[in-house]
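Showing subunit A:
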Amino acid sequence: MIEVRIHGRGGQGNVVAAYLLATAAFNEGWYTQAFPAFGAERRGAPVVAFVRLNHEPIKRRCQVAAPDYLIIQDEALMNVPGITDGLKPEGSILLNTARSSEDYPSDNELVTLPATNLAQQYLGRPVPNTALLSAFLKLTDLLPQSSLIQSLEERFKGDVLEKNIALIEAAADTIPANLWKQTANA
Partner candidate 1 sequence: MRKALEGSQAIAQTVALCRPQVVAAYPITPQTHIVENIAKLVADGKMDCELVSVESEFSAASLVLGAVSAGSRTYTASASQGILLMSEVLYNIAGLRVPMVLTCANRAISAPLSIWNDQQDSMAVRDAGWIQLYCADNQEAVDTTIQAYRISEATELPVMVCVDGFTLTHTLEPIDIPDQDMVDTFLPPFNFKRALDPASPTSVGTLVSPDFYPEARHSHHHALLNAADEIIAADADWKQLSGRSAGGLLSVDGPDDARIGIITLGSVYGTLSAARDEYPDLPATKLIKLRAYRPFPIDALHTACTGLTDLVVLERALSPGYGGIVSSEVHAALSGMATVPRIHSFAVGLGGRDIPLDIYRKLHDQIDVPEPGPFTIIDVELEKLPVEDHGSEQSASG
Partner candidate 2 sequence: MSTNNQAITSEQFVHLRKNQPRFEGIESGHRACLGCGEALAARLVTEAAGPDVMIANATGCLEVFTTPWPESAWRLPWMHSLFENAGAIAAGMEAALKAQGKHTKVLAFGGDGGTFDIGFQALSGMLERGHNVLYVCFDNEAYMNTGIQRSSSTPHAAMTTTSPPGSERMGKRHLKKDILSIVAAHHIPYAATASVAYPSDLRKKIRRAMAIEGPTFIQIHSPCPLGWGHDGADSIKVARLAVQTGLFPVIELERSELIGSMPIRNPRPVTDYLELQQRFRHLFDKDDTRAVEELVHIQALADHNIKHYNLRGEGMDALDSDGADSVRRGGMRWA
């Protein structure tokens, strides 16, 4: 089972990111589960969502305590104590920042993506979630990019959909392929 924890701020589409990833996996035949760390958070507050992907039905409903991956939608969250708690030793971090991964020394592998800048460029809005998901798929090779496009098509349409597709293609281009493939398939 692959477990992902997504950190972000209210308004960044954290839950939507979790749902998109789970839906993409579902479209590829996985058993999936996605849920928010239920909060009453308002826009801007730190929020968490979880995704599980498995080849068997997923029965547990507890929060993801020991994720394989962290997707962090706001670089400032790296300063929040406990943000990487439970991350498996071989686990990896995908961080939304315009800075280099060298600026974020970590025991775990950490890849950065300027997702907000890309979103601003392609969507005209600073919503980094879809760009990060695209990068995540490229890094792990867990699912084809087409599965993400399909899950976007189920949720969005028209202009928003087209711009997001352009965005995720651009995001994927900036990321080395299959960097995390080995852990994903472990």
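The rule is simple: a residue touches a chain if its C-beta (ideal position, glycine included) is under 8 Å from a C-beta of that chain, and two chains touch if they have at least 3 such contacts; residues count from 1.
Criterion applied: all candidates are chains of the complex that A comes from, given by their letters.
No experiment lies behind these values; they were computed from the predicted model shown.
Student: Only one of 1 or 2 touches subunit A in this complex; which?
Tutor: 1
Student: Help me check something: in the complex, which residues belonging to subunit A touch candidate 1?
Tutor: Those residues of subunit A that touch candidate 1 are 15, 18-19, 22-23, 26-27, 31-36, 38, 40, 58-63, 65.
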